[in-house]
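Below: one structure in structure tokens.
As you look at this complex, bear in mind that one protein chain is not there, while each of the others sits in place.
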Amino acid sequence: MADKIRIGVLGASGYTGADLVRLAYTHPKIEITTLTANSHAGKPMKAVFKHFSHVTLPDLVTIDDADWSSVDAVFCGLPHGTTQAITKSIFQSHPHVKILDMSADFRLKDPAAYKEWYGLDHVATDIQPEAVYGLTELYRDDIAKARLVACPGCYPTAVLLSLVPLAKSGLIDATDIVIDAKSGVSGAGRGLKENTLFCEAGEGLSPYSVGKHRHSAEIEQEIGFAAGLDGLRVNFTPHLIPMSRGELTTSYVRMNQGASAADLRQLLIDAYASDPFVTVLDEGVLPQTQMVRGSNYVAMNVVPDRIPGRAIVISTLDNLVKGSAGQALQNFNIAYGLEETMGLKQLPLFP
Amino acid sequence: MADKIRIGVLGASGYTGADLVRLAYTHPKIEITTLTANSHAGKPMKAVFKHFSHVTLPDLVTIDDADWSSVDAVFCGLPHGTTQAITKSIFQSHPHVKILDMSADFRLKDPAAYKEWYGLDHVATDIQPEAVYGLTELYRDDIAKARLVACPGCYPTAVLLSLVPLAKSGLIDATDIVIDAKSGVSGAGRGLKENTLFCEAGEGLSPYSVGKHRHSAEIEQEIGFAAGLDGLRVNFTPHLIPMSRGELTTSYVRMNQGASAADLRQLLIDAYASDPFVTVLDEGVLPQTQMVRGSNYVAMNVVPDRIPGRAIVISTLDNLVKGSAGQALQNFNIAYGLEETMGLKQLPLFP
Amino acid sequence: MADKIRIGVLGASGYTGADLVRLAYTHPKIEITTLTANSHAGKPMKAVFKHFSHVTLPDLVTIDDADWSSVDAVFCGLPHGTTQAITKSIFQSHPHVKILDMSADFRLKDPAAYKEWYGLDHVATDIQPEAVYGLTELYRDDIAKARLVACPGCYPTAVLLSLVPLAKSGLIDATDIVIDAKSGVSGAGRGLKENTLFCEAGEGLSPYSVGKHRHSAEIEQEIGFAAGLDGLRVNFTPHLIPMSRGELTTSYVRMNQGASAADLRQLLIDAYASDPFVTVLDEGVLPQTQMVRGSNYVAMNVVPDRIPGRAIVISTLDNLVKGSAGQALQNFNIAYGLEETMGLKQLPLFP
Partner (left out) sequence: MADKIRIGVLGASGYTGADLVRLAYTHPKIEITTLTANSHAGKPMKAVFKHFSHVTLPDLVTIDDADWSSVDAVFCGLPHGTTQAITKSIFQSHPHVKILDMSADFRLKDPAAYKEWYGLDHVATDIQPEAVYGLTELYRDDIAKARLVACPGCYPTAVLLSLVPLAKSGLIDATDIVIDAKSGVSGAGRGLKENTLFCEAGEGLSPYSVGKHRHSAEIEQEIGFAAGLDGLRVNFTPHLIPMSRGELTTSYVRMNQGASAADLRQLLIDAYASDPFVTVLDEGVLPQTQMVRGSNYVAMNVVPDRIPGRAIVISTLDNLVKGSAGQALQNFNIAYGLEETMGLKQLPLFP
């Protein structure tokens, strides 16, 4: 391995893949050698994403034309269901390669759950046990040793970072959690859909996938682990917001006897005292997506509800960065023994 | 009274006042004779709101310079705390005048609650008992006889229309309601505040007034009445959304034994069967603010939660129309014995 | 003909068709009897445009299934190139029907120009001579007698209303006109295109079709007529703006000897003194799209350039209303001898 780690990006024509390229391009230890996008193969990257007009990047190739032997790490930004076979093939044929999967395909431990939520049989169940759930702050040690990191969804990252320590501590009742989630439109991807047209999503607000969003599965799996509860269910209700980036989750929790919002907040402060990208805000300061845009930071806080015994836990991140490409890069740094913040130090862009 | 009813608008330089003028201008039975705006007195309305450049309206005058004897009805769009004295004065000196108050000043039955939430002593408690809470669909008969109508806040209109019938019916547990509310920026008014600048509110999402928004008081008062509970508390958590108009409330409710989301939905269908402005959407169709922009319609629906025993009640309206000026005009129509939909038949503007 | 005029809308699933339905629904003399949309035939209109959830409209049918004998007037909101055959067929088979065409197919007098700009042979050149260019304020008398009205494009409406009187008067040099045009995204229609996704068009600004936008042809045809010049060329450069509705054109003109910006402005005031929808703003007040949103108004003004001998003519309208469906309805009113403003009196929606 040379001085730089050579990476390939599968699915470079999506928003997630493009944001990975944006961040990786200035990462001091990365050389981008392969970009795949089957439907755009043969084009230069700047023809597909014009904000890359200023720099030189490899042209797009098909997955089949990519040469995995000349790549050290693979970031996968393909849609779920399309990545298991290729991931398995790379995993098995190229033992030196580490895979940072940003899709949903290896997040769920239970193949039956995968089938239930994604409607497909999982075709790589044999390598599923190798996958580490890539929520960096909670699984850092496992990620350091992993060859396959299943990076969490954007919503789960915001939700779990703010709720898992609370569920684990027993300060809250994990069986009574309502999560009202809000996301910018980039979360829906670059595919052509009527509801993500400017005139449809702009100047308006829509709940969607109510009671059945797939990210529920990850959230329930991980809060269930934390609380030691099988078959846990939470309410998770997403809304589409007229902004491009950013995600904010407002979680309504019931506290166990004797706990206060201040206790919850202190527990989060302690939990993330040494984490470079998690900010528990000053008392009373409310998270807002403007605090994190374009960056790998998460901001969170706990606020008392006026109903005794209840608290409100709010968490925000940029869905394409800490919610996807940034967290994948953070995991890459850990997996390769690099400084965790390498290539991710950009402060949020505001306004 | 001549063929047309002469109206005055107090506070015509705010968004609420302006939207009342917009609607009233084309109302077949209204003549706009007086517009007040103390800080802009002497100016033509089109100097303050350029979208009135096409029509002729009375120039703005101070409240003191207005001649109430030449007005039949007064719409009050002033901020809370500033309207009690003038409202009382008009109410007592001009018995022929009906007052449609769009401020918060006469909404709370209990002066102590007013003081608690608004931080001020109420200075017109003697006329408070005359005030009818102007949630049209629930108090239509009282409004028909009222001289002072305290039109509800925007959030309470969305919340109460969707929850009061449920609370009254006993199908839900009124003591366990979480209301996650989202509003466009016009809800914050036209005053100069940093957080409503384009660059601050745009491309971002912020919770605000968590656990202490003043609209909680109205919501608790009316759901308490419906459920027959004193001192009821609900969770009410508002968020600022990067759009100008529109409001959507997502209410998480626990159902009483045996009830289903379908039951709740059917109850709302029955409750509003003859109401021209309330639309209970088809099964599975989710409300979105794009359905109501610029119109007096409310759209709502009930969706099952995947947690057994819980349901999600979603409601949306245009905060400046059904949430304020439109509902005031609807009440005006009722108070004057006109067709309830007069001047309010515009369909939503989309896109 | 009954009390109401029965209308059909071809292409009701596009933004233009939908805005026609929005306006026609509250028009006192219109009954909407037929809505076509081939790809959505069989669905209720509210399934395609949810803002119609509140009202009852005819279900969508295919063009072939529509019964033209039960319709008095047809509004055509189909894309160019698809309407000539059907328009011709209705025109010839149903002599009682008047056609208000919102497409581009009958705007150009010269079939060769049509072929040059639209890349297609015109297949209904025999009825082209019957078509009146539907720029209401300039061709009102012809429209009153027409059976086929070719309503102008959105940009041409804004440009021509502000420049034709000046070109005709000789106050400006029609051979030296630069038109910098800006449009909201709805001008691109509801078709699925990557560049009109929220994340692509939002928070950004793009010129497009520079030097070759098809609306150039109409603009040059009509300014050429006004100035008495054959083969006139103007610069016309459009830009896509992150807003849904609204269009503003900034035209840079060279004045002929002795003329001043004030002269140009006065000429426009005089030209439109009796036109209900054209507002020449007060001196120094600059048009902005916020003045016209959702309404049929046009606002314009002339401002001196600091370069001697030059002036800037600015014009704004809502591209879906005066730029399309509203103007079509205005022409309908004229063609049927109704009050010109009927169904179009809504004031602009602001904010």
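Per-chain residue numbering starts at 1, and chain names A, B and C are given in the order in which the chains are listed.
Simple rule for what comes next: a residue touches a chain if its C-beta (ideal position, glycine included) is under 8 Å from a C-beta of that chain, and two chains touch if they have at least 3 such contacts.
Keep in mind that this is a model prediction, so the values were computed, not measured.
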Request  = Please pick, from C:77, C:246, C:323 or C:343, the residue that touches the omitted chain in the full complex.
outcome  = C:246
Task = Can you work out which residue in B:96, B:115 or B:193 touches the chain that's missing from view?
result = B:193
Query = Just one of C:203, C:270, C:283 or C:339 touches the chain that is missing; which is it?
reply = C:203
Message = Touching the absent chain: which residues on subunit B qualify?
response = 15, 185-186, 190, 192-194, 196-203, 242-244
Message = Even though one chain is hidden, which residues of subunit A still touch it in the full complex?
response = 15, 18, 22, 25-26, 49-55, 186, 202-203, 244-245, 277, 279, 281-282, 285, 288, 290-295, 297, 299, 345-351
Task = Determine and list the subunit C residues touching the chain excluded from the picture.
result = 178, 180, 182, 184, 199-200, 202-208, 210-212, 216, 233-235, 237, 239, 241-246, 248, 250, 252, 286-290, 293, 303-307, 310, 312, 314, 316, 351
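Here is the rule we use: only the chains that are shown with their structure count from here on.
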Key: Remotest chain, subunit A as reference, centres from CA atoms   = C
Interchain centroid distance [CA atoms averaged], subunit B/subunit C, Å = 36
Key: Chain centre separation in whole Å, for subunit B relative to subunit A (CA means)   = 39
Residues of subunit C whose C-beta touches two or more other chains = 15, 186, 202-203, 244
